[in-house]
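Structure incoming, see below.
Of the protein chains in this complex, one is absent; all others appear in place.
To keep things simple, chains are lettered A and B as they appear, and every chain counts its residues starting from 1.
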Amino acid sequence: MLLSYLKIAWKVLLRRKFFTAISLFGISFTLMIMLVVYAMFDYVAGPHRPELKADRLLFVSRMQLVYREGGTSNSNLGYDFLERHLRTLKTPEKVSLSLGNFSTVTAYVGDQTLKLDRKFTDGEFWQVLDFDYVAGRPYNAREVRDAAHVAVLNETTARRYFGNVAAAVGRPVELDAVRYQVVGVVRDVSISRINTYAEAWLPITLSTDNLRDPSYLGRYQAIVLARQAADVPLVQQEYQRVIDHLPLPDPKQYKQIRSYAHTLLGTLTARFNMEGGPEGGAKVFTRAALVLGLLFLLLPALNLVNINVSRTLERASEIGVRKAFGATGGRLVGQFLVENIFLTLLGGILGLGLAAGALALLNSSHFIPYATYALNERVFGAALVIVLFFGILSGAYPAYKMSKLHPVKALKGDAGS
Amino acid sequence: MLRHLFTLMWNRKRANGLLILEVFMAFVVLFAVGSTGVYLWRNYQAPLGFAYENVWQINLNSGSQPRAEQVATLQRVLAKLRTTPGVEVVSRTEDTTPFSYNGNSGNITTGTGDTQRRTEEADFYSGGPELREVMGVRLVAGRWFDRRDETPTRRPPVVITEATQAELFPDGQSALGKVIHYGFHENQERVVVGISGPYRAGGELSEPRSALFGYISPQDTTTALNTLLVRVQPGTGAALAKRLSDDIRLTSGGRWSSDITTLREQRLSKLKVLLTLPAVLGVVCVFLLVNVALGLFGVLWLNINQRRAELGVRRAMGATGAAISGQVLGEILTLTTFGLVLGLLVAAQFPLLGVFNIKAGVYLTAMLLATLGLYALAAGCAFYPSRLAAGIQPAVALREE
Partner (left out) sequence: MTDDFNALFMQSTSTTSPVIRLANIEKVYQTRTIETVALSQVNLTINRGEFVSVMGPSGCGKSTLLSLMGLLDEPSSGTIEIDGRPVTSYSDKELAGLRNHKIGFVFQSYHLINDLSVLDNVEMPLLYRPSIGSSERRRRAIEALDKVGLTARTKHFPAQLSGGQRQRVAIARALAGEPEIILADEPTGNLDSVMGEEIMELLLGLNREQGTTLVMVTHDEQQALKTQRLIRFFDGRQVA
């Protein structure tokens, strides 16, 4: 039965090439746009290097002090606070402390100025995260403790500064007139990996900040690696207990401290929504994204519905014959849905191709520094879900109309209006 | 004829319901893009009020130096920079520099009680006596900050823009010498010493609004310690930047570092950020509209094929080919009008409710543009099908059944 449906579907598509083209255009471009957006989202919040073990990682990057008179004070955390309360957590496998953001340093090569984004990290940073080493090695805990003047550069910076990557290791690089010895070169990290991105990584002990400052608020963050994905809630709960027992810095001024161990997506959404609680507003974000996606789908789907309804009336006599020979309404609905899903699947394949092209274009434009967007199995999965959803959304109403056609009228070609 | 079309389309509203819905949504899309476009374009047309070429911003990082020592170091650094060849003028400022993402805003008030007047949200900038020369701000009346302002017993001076003056004193009297209040230090009295032209540090795409400049005295030891704006001679480049950076480090005994960027770079980087979303929105909307256009065209084409008999009868009854194509065109425009009315009802809520605090004129212009665009889209889609309808041979069409 399915095969014969597909045969008919194929013939219908070929019979009216113009309408097939219109439909395919709509479907494939809709899908392309959705896939590009999803691939970009996945690139920001999915498991990619260096946060390859995203399912085991937690980020403590912000603290919020709530004033008694209303209002809040938000910031990254103090190094000393993290050292005392995060390093001592029992449940995680490893904890890494680093600068919460990045700062700019200047290097001069000949008469050229290189502006580099610099991040201070500890030695564990390289163990918790999975960087891709092109040459050399990361700096270790001892070098960090001794405040050794060492640096890890990204590939592009090494190439621009030294001419080629292999020659960089062991040579000095001068940043803001301070010399560091390059110990390793890693593959470029995109700026959209906001927690780990930099162009030059330096030992945290070289920071000019006073690391012994006991303030809760500061410029630092902790990246926590759980032993396994299932331990993530345990770590979150343990950190929550720490926060709950934390004395207020000035009880006259403040009434509450908020800080959470967020997942990768949570840490991103929490930047915009500090009220989001332990999951950082990730659920709200997901819901909002789904609604927006649905709204975007609506117009192309409606368009396809309109074309489909018109074509259904055009095929009235075929439907009349089928009904006359005993096809039930349900069967006709099935047939039409199969046809429409077949069409949207074709559009889906085209859409994947278009999305791959669009992403390649985006990568080569360097519009977002160091971004290398690509399709992966999650994007394929998303494509399949969207296509099926789209196929059913745009096929259901025309199919219903088709099944309601009166066979006698349909045979006379008087489909009515 | 018009009434005939309305009757016909009204009676077909059930069959055309989805089409009307599609037109409605296309209108919403056009309206959204139109509003964004008109808003940005209007902003872009307004004068910037300053010259960004050959101006550099220097961010100073004093590292772990105690605050008490910083002022003295800053004075040494300023003196050094001012004598460096290639540097024309240097001014201290706060971090609300042109094309930065930092802003300081609030209401400005004047008078008290019943006679108090208050501006809408306005931008607060601050600068030293040299800022006007660095940025090329136009002075309309009064004077810029100078040595007279250093007398500590005076009430702090302030320079306001023409727009602020117009907002605070709508009766046209001069604001010079008047007392105003603004921002965090709401109780502090400030005296207007000058009226300047516009100043939109937010860049070309920011909304033009009232603004004022607060005064940073050369003796100020609490604010504006970390940011400098420097006008350099045309044609200077990386060599001077490196020299300035070295000078700053050496003058501070190796404790300070600096980050030098040109305002030209900052402007491009901000434009990129601000234009990305509208550009993406634009591309997506163009796609949606092309999609709608193709769909509408397809539906109309199929429609004509199904209505051959009816159109044949009309020909037989004496309608000319032009009348038939006019009718098809008229029908789709009528249908568009139905969707449009729905869309306008929704769009009208934006200026009525003052959504996003944007001027009603922007929304009204966008509504007009969207309406014209929609009619053009519909007429474009109907053109070929209407020619097709005009070409129907009545004898053939009537024999088909």
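Everything that follows uses one rule, which is that contacts are C-beta pairs under 8 Å (C-beta built on N, C-alpha and C of every residue); 3 or more make two chains touch, one makes a residue touch a chain.
Since the structure is predicted, the reported quantities are computational estimates derived from the model, not experimental observations.
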{"item": "Candidates B:53, B:69, B:150 or B:310 - the one touching the absent chain", "value": "B:310"}
{"item": "Residue touching the undisplayed chain, where the options are B:4, B:82, B:118 or B:272", "value": "B:4"}
{"item": "Sites on chain B contacted by the missing partner chain, in the whole complex", "value": "1, 3-4, 7-8, 11-12, 309-310, 312-323, 393-395, 398-399, 401"}
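Basically, only the chains that are shown with their structure count from here on.
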{"item": "Gap in Å, rounded to a whole number, between the CA centres of chain B and chain A", "value": "29"}
{"item": "Residues of chain B that touch chain A when the two form their complex", "value": "12, 15, 18-19, 21-22, 25-26, 29, 61, 63-64, 237-239, 241-242, 245-246, 249, 257, 259-261, 276, 284, 287-288, 290-292, 294-299, 302-303, 305-306, 401"}
{"item": "Touching residues on chain A, where the partner in the complex is chain B", "value": "18-19, 22, 25-26, 29-30, 33, 104-106, 108, 111-113, 115, 176-177, 208-210, 296, 298-300, 302-307, 309-311, 313-314, 367, 397, 413, 415, 417"}
